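With one protein chain withheld, the remaining protein chains of the complex are depicted in position.
On to subunit A.
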Amino acid sequence: MRTDSDARDSVWRSPSAIIGGVIVALMAVLAVVGPLIWGATAERVDAAAILQGSSAAHPLGTDNLGRDLLARVLVAGRYSLSLALVATLIGAALGILLGALPSVLPRRAARFVTGAVHALVAFPGLLLAMFTAVVAGLGARGAVLGIGVAIAPGFARLTQTLAASVAGSDYVAAARMLGVPRRRVLTRHILPNIAEPLILNLAQSLGGALLGLAGMSFLGLGVQPPDFDWGRLLFDGFARIYVDPEVALGPAAAVALAGIGFNLLGDTLARAAARSSAGRHQTDRPGPPPAEDEPDQDAVLEVRDLTVSFPGGSTPVRGLSLTLAPGEIVGLVGESGSGKSLTAAAIGGLVPYPGAVTYARLRLAGADVADLTDKELGTALAMVFQDPMASLNPALRVGGQLAEVAVVHQGASRADARRRAVDRLGHVRLPDPERHAGQHPHELSGGMRQRAVIAMGLMGTPRVVIADEPTTALDVTVQRQILRLLREVVTETGAALLFISHDIAVVGELCDRVVVMYAGRVVEELPADRLAAGAAHPYTRALIASLPDLDTDRSRPLAGIPGTQPAPARVGPGCAFAPRCVLATARCHGERPELVVHGPRQRVACWEVTP
């Protein structure tokens, strides 16, 4: 298991972090020692070597007084970085002041300041910098002030946002209630708690300030001779670019390198601050060997030994087998995490990338799924998901999302497809289907959307409908309507319905047959009408017992099942339910029971029931 600090460490070990760190460290060293080592060379005037291009003695050439440009670039680092630092500090101070003001000012003044910050943030920094430079005059001072002013709105905005979030917290409210003055609340409670992101932003702004100042000096609006920073060297070099391009490329490379270094380091800082634990696993695991028996020709869906595993040894679905006859409604029940939804995803071929799906057999409508074309799969298998708010595309009209099934898979014309879409919407009793087909999903209620999703499945000729908790997100009366609709769909089309739910009461009511899953395996399969009286597995019985009914003593807490389901990676060699089972013996812990026949149309995997 990885920990938080590991994740932070890995951020710092990424190539970009290392490169950024090295560049910035080199820049810092250069700023300290550069003028000490090359200071004299950079100022040495040599009348014999004026305006030279690159040579062995002067790799970057010389300037109009014959001074060595490489030395000047190395020396200019200190001035460029110092100016950037000063500009950043000015910007931060100004911004934090502006951002913190609303928390101490009276309401109206606070709103005015907030609005002003808003307006300022929208202006490009360079414009603010130029405005300030005009007022403050040409030269390093004006440019530093200008860049500081350009940085300030961002800081102000950040401070405001952060302060607002902290101001809502309990301890600030408590301090206010105790009559602590607002200014003191700000300095004692708010600012210390938002210091970290502000310092982070400071580090990131430094790079921006460096580039901004280089830009100002390059335009001739910043540092003026005899002083020089990288931007000024670029300004001088650029005038000679047609003759000696290398003269301009030296300082340009220095500015670019600094920009990249600060940016990479800033990104790393931000990521290290934002990162919580996120482990990645890399191992793979082979699936079970294929089973060698005859496929069931009557079944409309036949699944044998389905296993879904994720790298790292987690296997949420293990050797699951399932058969659906036409017109049959089968409920797949289990607590969350038992693997029911992944089973549905695996049947639909929708398991997300690192997951590996293996099976001995997976047949849909009498053919191997692997042999089916997208067209056949897309029309024969319909899926309904839990959240109808999320399963329709918010940007497309409802009718269009239905119609595209007919367009893509059945070659229908757009008009025909649309007519069929409206017809199908009407079929699922969506009121006024013509109008709703032309609307976007957000204009429909949750129940209406779920109807639309079901109608989408009816655009083809579904043989199997997989409904993954289709009513969980809906309120109770709408739930009933959707369940009734699903039942009608089955009766009418003869398709089989795999109904996935954690609600054993709903399943008992709707389904013909119930399949109970626990920790990735089927533990019991039985006809729905035998649920109440005939359930054999201790887990199934516990699920039923946990349901309140008319006889339940309402004054007592509901009977839950003590303990929790083991995580998919931590299932032991025995029965996964054994740790929570009141009947468990030593055998249950050491040896896993197979699913064996127990009474008519019932199969159970439990040593206590079928020794």
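Worth pointing out:
The working rule: a contact is a pair of C-beta atoms (placed from the backbone, for glycine too) under 8 Å apart; a residue touches a chain by one contact, two chains touch by 3 or more; residues count from 1.
In this text, contacts and distances are computed from a predicted model.
The chain that is not shown carries the UniProt protein name "Peptide/nickel transport system permease protein", picked from "Peptide/nickel transport system permease protein", "Acetyl-CoA C-acetyltransferase", "Amidohydrolase family protein" or "Gluconate 2-dehydrogenase subunit 3 family protein". Only one of A:Ala248, A:Leu498 or A:Val523 touches the absent chain when the whole complex is considered: A:Ala248. From the set A:Leu70, A:Ala256 or A:Leu547, the residue in touch with the chain omitted from the display is A:Ala256, counting the whole complex.
The chain not shown here is touched by just one of A:Val33, A:Leu105 or A:Ala164, and that residue is A:Ala164. Which of A:Leu97, A:Ala367 or A:Ala390 touches the hidden chain is settled by the complete complex: it is A:Ala390. Mapped onto subunit A, contacts with the missing chain fall at residues 15-16, 114-116, 118-119, 121-127, 130-131, 133-135, 137-138, 157, 160-161, 164, 207, 211, 214-215, 218-221, 234, 238, 241-242, 245, 248-249, 252, 255-256, 259-260, 262-264, 267, 280, 345, 348-350, 352-354, 374-375, 377-378, 381-383, 385-387, 389-396, 404-405, 408-409, 440-443, 445-448, 453, 456.
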